[in-house]
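Of the protein chains in this complex, one is absent; all others appear in place.
Letters A, B, C, D and E name the chains as they come in the text, with residue numbers starting at 1 for each one.
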Amino acid sequence: MNKLLTVSPSPHEYSKESTPKLMYGVVIALAPALLATIWFFGWAALLVTSVSVISCVIFEYLIQKFILKKEPSIKDGSAIVTGLLLAFCLPTNLPLGLVILGSLVAIGVGKMTFGGLGNNPFNPALVGRVFLFLSFPVQMTTWPVPKGFNTSFSDAITGATPLSVLNENYEKMPVDQIMNDPELSMPGYSKLFWGEMGGSLGEIAAFALILGLAYMLIRKIITWHIPVSILLTVAVFTGILWLANPEANADPLYHLMTGGLLLGAIYMATDYVSSPMSKKGMIIYGVGIGIITVLIRRFGAYPEGVQFAILIMNAFTPLINNYIKPSRFGEEVKNG
Amino acid sequence: MSSVVLITIISLSLLGIIAALILYFVAQKFKVYEDPRIDQVEEALPGANCGGCGFAGCRNFAEAIVKSDTFDGLNCPVGGGETMAKIAEILDRKVPEVEPRVAVVRCNGTPEHRKKTSEYNGALNCTIANSLYTGESDCPYGCLGLGECVDACDFNAMYMDSETGLPVIIDDNCVACGACVKACPRNIIELRKKARKDRKIYVSCVNEDKGGPARKACKVACIGCGKCEKVCNYDAITISNNLAFIDSDKCVFCRKCVPVCPTGAILELNFPPRKTAKKEQEEKVKA
Amino acid sequence: MLKTFPKGGVHPPENKISAAAGIDVLPLPEQVTIPISQHLGAPAEPAVAKGDTVKAGQIIATSKGFVSANIHSSVSGKVFKVDKAVDASGYKKMSVIIKVEGDEWLDTIDTGNEHKKDITLNSEEIIRKCAENGIVGMGGATFPSHVKLSIPPGKHCDVLIINGVECEPYLTSDHRLMLERTGELVTGISILMKALKVERAMIGIENNKTDAIERLREFTSGIDGISVHALKVKYPQGGEKQLIKALIKREVPSGGLPVDVGTVVHNVGTAYAVYEAVQLNKPLVERVVTVTGKELEKPVNVLARIGTPVSNLIEFAGGLPDNTAKIVNGGPMMGKALANLSVPVTKGTSGLIVFREEEARRKETGPCIRCGKCITACAMGLEPYLLMSLTEKGMHERSEKEKIMDCMECGSCSYICPANRPLLDYIRLGKATVGKMIKERKQK
Amino acid sequence: MDQLKNFTKGFIRENPVFALFLGLCPTLGVTTTAINGLGMGLATTFVLVMSNIVVSLIKNFIPDKVRIPSFIVIIASFVTIVELTMQAYIPSLFDALGLFIPLIVVNCLVLGRAEAFASKNNLLSSIVDGMGMGLGFSFALTLLGAVREILGSGSIFGFKFIEGDGMLIFILSPGAFIALGYLIVIVNKFKKGA
Amino acid sequence: MAKKESNLKNMLVALTMITLIASAALGGIYELTKEPIAAAKLEKKNNAIRQVIPDFDNNPTEEVYKHAADGDTLYFYPGKSGGNIVGTAVETFTNKGFSGEIKVMVGFLPDGTINDVVVLEHAETPGLGDKMEKSKSDWTVQFQGKDPESFRLMVTKDGGDVDAITASTISSRAFCDAVARAYETFKSTDK
Partner (left out) sequence: MEYIIIIISAIFVNNIVLNKFLGICPFIGVSGRIETSIGMSGAVLFVMTIATLVTYLIQNYILEPFNIGFMQTITFILVIASLVQLVEIILKKVSPSLYQALGIFLPLITTNCAVLGVAIMAGQQELNLMESIVYAIANSIGFGLALVTFAGIREHLDLADVPGPMKGVPIAFVVAGLLAMAFMGFAGIV
């Protein structure tokens, strides 16, 4: 032995898991959805995604280096996830300048203002997305029509998302009729499942998102509590509305597969940093997101409620953490 | 005068009078005893009840300040300095004048003086390392070099010297708040009387081991030989647990003890170079 | 389904490299260093002076107070000095240093190898024997056993639990003991049952030691009241609260002791030591130590005298490999890293693990990403991430409310954290501070 | 010299908004444009100066126990005067500021200065203090209004300098909070630098 | 400084004095500003009326008449020139705006064609819904000279003839609703 002995407090054994591994795990889980969206929206989707990811990483680096004067930590991969998810909830035909602005807000306001990874109370990607949505409602609600793989970067034809069509027409005709109106051309379930609908970049292909969910569950990146409680709540709530009045409400399955609900429930509500820590807390949080989502979708001004619902429940996360504790060992003694 | 003006006057005055009367009588009836100084302090406050101080209202602020013994963290932003001075007067509270002190680090275990015998790889916190073991050298008393004292300093008066691995105190910034003294798990830092031109003479060691082990762990450790105690004419030096201590209230900066120390554990700082020392050195060079 | 505790836990790689190595007897060292405090509670008081000649088994420091233990000489020879010497804590502690001359035991001690089955003593006498012979818990905490055996008035105990879990990776000393000293161990258990006046004893063993489970089942098949239970492999199953929960589904209340739920937990090593103390009148002067490591030439389990320098054990296992960077005294999850190889084996030394360079250093710490994995891992249902930040920010009142004192320092949280946060380092710091606060409050 | 200091302290060092965090509701509520901010600021300044004058003049006739009610009445009177005058002569601004005009009466800044300063100082100092604080307040409101207007509508004082709309959010409530948050940081930086 | 002691008498006197003076001052100011305020309000209304109907020489606000519609009241301001009605300004409303109520002044020529419309009050989002203001965009121009008999007062999305403001279908729809309400009532009372 020629070196000095190392001394450190116990434990001396560490698991192989690490922050970058978890983050890149999410990136892998998002890959199918990215491929699907490139298939439907063409290279423009890839362009928006790359711009978003690259600018998020660059902003993180610049802010850490020159404003916070800290050691830049872009290697941990969290900025990549933020960039990806931000891009995933933007329309593919959004001007790139706005994509960059969104990244700046997501990283600068949503994350770095609070001290960087791990400190932000709100989901950074959603902060960026909602900022853009509230600032540029026109551009943010103009969707390209999915038309199979193509190489054009700017898609002039714009269509609507299924939910916005529903929102527009609830008062005019029964849901049945909306669904079958040729002019409105609502996508059917199989189109929803494979992703052939108008909408944000990453929200369209249900199968790809579910694939990612399975991957993340198996790799133990996330637990089932948040996604399942959100989806279940939405299903139950919309189910009740639907049974009560099928004329005026879409069925639960339609709600589950549209409007970025899957994207939000699987990838964005599960963001570690801004979601509750305990399992019980996660379920409360998930139920809250589910209820608010349906409220906004059905009764609010916006056709789309997931993004706001997640941000609103993000705000309640500290309270949930404060009042909902894991059950302590030996707390209430129940001896058999 | 038009009727509107008349009605205005009547209604408002009535309202005012009624309010005043009710308040007065209710206040009389529901009186609760309280420290009268609270009233006085409250009076001195702006009464805007704005919450700027962090309290729910001026009265709460007054209560807090009367109860507390110091002004730490208590300030009224609306009233500003004038108001705070007045409160100090009411409460007859003055910061007691103390003679200026300054912190010194009583360890000189630089890498060249103190051999590194292990490598620490835990949380960068002196208390944690201290509870674990002796630290990276064999001296169980000396500085661990993880800078908990520096973190504790709110006045930018300390930094870690990356070469020596020891904390350094910037005398001009040090306000002798004692935060570092409290923070150090090894009780290395001491507040000493501040002297002219920032001069200092102190034993830069806290090792209480016997001479042998102490010396083995660190070349400049105090071995408790007692030579300095003997040469000191002012009873400023005492030795206990194999360690010398110079009382800064008694020391007159004669510097006699410094050259007699066989290990060089006593440091003199900010003095002009001494002649004898030079001579000695020359002699050494000759020898 | 195998029994286990329901909440938390992790499963680090088991690495039981030395599981097949039988117990070897370590040759006598030239000199032993016996600290006078090898147990929880008050240190003993030295009873010998420099120059005295002592025999193996002779008392060299007497217990001071109830929660304390006698210290005996593990060798025969001359007291070289009574002075401070570095022990595994990394600090110098008062110790008795003896130069070894021959191997003479006190006459009162039965040094034969015969298995003495008959238990003649009654409860009080057994407890007194344990106290006289300096028996302390061998499961890690080295709590004086006679204290645990003396059920306080008003409390009652109906089942003895024997901890053969050995959930720490690498360690195999309990495993070997269960295999090789099975008969004596079972007698030890019976003695403990008699001391506690209980009818029932349950032995809990993790399911990665099937041979030990079988062997113990065989030995206990004829004995009423003793049962052997296989447990799912999950750290920290060996923690007594977890073991109690796993075996008898009782939950020791926060801040409480096993007796509060009618049980006492003893390690298998302790049961064996009790057998020796009661049947052979032999004090606790030697113990089985696992010496292991991935690069070590010959991972072994050795029976070593208390006070033997650690370096002797490592030499016996083939010497230190070149790329050694860390040596841990105890298991990898709870053991202490040593800075120095001259420290002695003590009553609590269950193993020595030699880590290679690539295993020795911690990875770089990142910010907490609030993944909640530490909460999931904590078997005590605590929130380690929170306790760490509360301690860092000096919010100790709050961390007391968050039950920081319930932490058993198992290290599962630090193990699992993907950001490599030094959770347990800070929690320990917080516990120390909160402990001080509580003490001060009580004094007031 | 002293009066000058008294006057300027409100701008940066003791700015009611950036340093003391007082009167935040109007600060956020009316600053959708620079001109609204300025209008509100001046209205508040008027009330501040006038009530300082009156309080300073009559301070010796008011028993302590009814100090606060008296001051409130005085301030409320001036607020009402502003309210009525504005309604009569600048109705458009009155519409824009809406509810926040009557709310000047509960602006901690006004009552606070009346209490903390005017009730203890002479007339001249009180006027200077009121002016300084009031103008500092106006400055803050105008600055915030300008920032929000530039970012939110791409114009300044109603003068449009880019085509199209700006970032709408800065006109909406979230933008108000966010802009003020960062503005405070920037002003603090500036304060330290200066 | 000789402060007044806080006894009941002093307190009452001081407070009464202050309220007296304050209320007197206020009453005075009120008297002074009463007229300008009324004038300003009237001016605003007249301005709107003037914008939406052709020149008149009477005082429409004096000849106002009301009609109930949908639980609220519409105000009709007839504009006359030389005694003949040249147009009627209808103050109408809708509750369907993005941010609640919108008040609109619609001017009808005697034959029922829309002369012009201006929005009086609204809380729509600046930058979006507020494009219905004349100062913000000339969106309302499309209503000029249209006869609601043939010009369907609905946004194109709903099958009407009105081009919605970009990204403000809701506001536009509400606006149409208000204008349509005015027209319905105007028609029903015309007869």
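As a working rule, a residue touches a chain if its C-beta (ideal position, glycine included) is under 8 Å from a C-beta of that chain, and two chains touch if they have at least 3 such contacts.
Just so it is clear, the model here is predicted, and its values are computed rather than measured.
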**Report entry** Which displayed chains the hidden chain touches across the whole complex
**Finding:** A, B, C, D, E
Query raised in the report: Per the definition of touch given earlier, which of A:Tyr24, A:Trp43, A:Phe193 or A:Tyr302 contacts the omitted chain?
Result: A:Tyr302
Requested in this report: Based on the whole complex, identify which of A:Tyr14, A:Phe131, A:Trp242 or A:Phe329 touches the chain you can't see.
Outcome: A:Phe131
**Report entry** Options D:Asn36, D:Ser56, D:Ser77 or D:Ser125, residue touching the unrepresented chain
**Finding:** D:Ser77
**Report entry** Absent-chain contact - pick from A:Gly116, A:Gly198, A:Gly212 or A:Gly259
**Finding:** A:Gly116
Query raised in the report: For the chain left off this view, which of D:Leu22, D:Val49, D:Leu151 or D:Ile171 is in contact with it?
Result: D:Leu22
Report summary line: Across the whole complex, the chain not displayed is touched by chain C residues 367, 386, 389-390, 393
Query raised in the report: What is the set of chain B residues that contact the non-displayed chain in the whole complex?
Result: 4, 7-8, 11-12, 15-16, 19, 22-23, 26-27, 29-32, 48-52, 54, 56-60
**Report entry** Residue numbers in chain E that touch the chain omitted from display
**Finding:** 22-23, 26, 30, 98-99, 170
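The criterion applied here is as follows: only the chains that are shown with their structure count from here on.
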Requested in this report: Kindly list the shared contact partners of chain A and chain E, in label order.
Outcome: B, D
Query - Shared chain contacts [chain A and chain D, defined touch] - result: B, E
Query raised in the report: Where centres are the averaged C-alpha coordinates, which chain has the largest centre distance to chain B?
Result: E
Query raised in the report: Of the other chains, whose C-alpha centre is the longest way from the centre of chain D?
Result: C
Report summary line: Between chain C and chain D, the Cα-mean centres are separated in Å by 70
Report summary line: Taking each chain's centre as the mean of its CA atoms, chain C sits from chain E at a distance in Å of 86
Report task. Note the residues in chain B that touch 2 or more other chains, in rising order. Result -> 16, 19-20, 24, 117-118, 121-123, 128, 132-133
Query - Sequence positions of chain C contacting 2 or more other chains - result: 90, 336, 339-340, 360-362, 422, 425, 428
Query raised in the report: Contact residues on chain C for chain A in the complex?
Result: 7, 10, 12-13, 90, 169, 241, 245, 248-256, 261, 320-322, 324-328, 330, 332-340, 353, 355, 357, 359-363, 366-373, 375, 378-383, 385-386, 402-403, 406, 409, 411-412, 414-420, 422, 424-425, 428
Query raised in the report: chain B touches which residues of chain D in the complex?
Result: 14, 19-22, 64-69, 73, 108, 111-113, 115-116
Requested in this report: Name, in rising order, each residue of chain E that touches chain A in their complex.
Outcome: 98, 128, 157-158, 166-167, 169-170
